[in-house]
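All protein chains but one are shown in place.
Up next, chain A:
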Amino acid sequence: MADTNKELSPFVTLVSADGFEFHVRRSAACVSGTIRRMLDVQNNFSEAQSGVCHLENLSGIVLEKVVEYFYYNEKHHQSSSVADMDIPADLCLELLMAADYLDT
């Protein structure tokens, strides 16, 4: 899933609209199809060179939850019958939009 090219840093930075930065393991961030395509060197986006993704339509609080999901997903990558992640009710709609955008 994640490309393990040696020149690539194992971490990428995700920046929310309100300026919060999250340093996330590349393999975890690539759970998202959108981010994976952003970071794919073959597509030659500026994100691929800098390793920084500006997600202008996500607020910090949503992005934090998204990042939590990235690691949750990676952790349970190979296990069967995974317990559901807890999602706060007031965040679920925004998170749903984010998830749809991120193709997660």
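By our rule, contacts are C-beta pairs under 8 Å (C-beta built on N, C-alpha and C of every residue); 3 or more make two chains touch, one makes a residue touch a chain; residues count from 1.
As a convention for this text, contacts and distances are computed from a predicted model.
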Exercise. Name the chain not shown, per its UniProt record: "Coatomer subunit zeta", "Intraflagellar transport protein 27 homolog", "Kelch-like protein 42" or "UV-damaged DNA-binding protein rad7"?
Worked result: "UV-damaged DNA-binding protein rad7"
Exercise. Of A:T13, A:S59 or A:N73, which sits in contact with the chain we cannot see?
Worked result: A:N73
For this session: Could you tell me which of A:V12, A:I35, A:C53 or A:L95 touches the chain that is not displayed?
Result: A:L95
Exercise. For chain A, which residues reach the chain that was dropped from this view?
Worked result: 66, 69, 72-73, 76-82, 84-85, 87, 89, 92-93, 95-97, 99-100, 102, 104
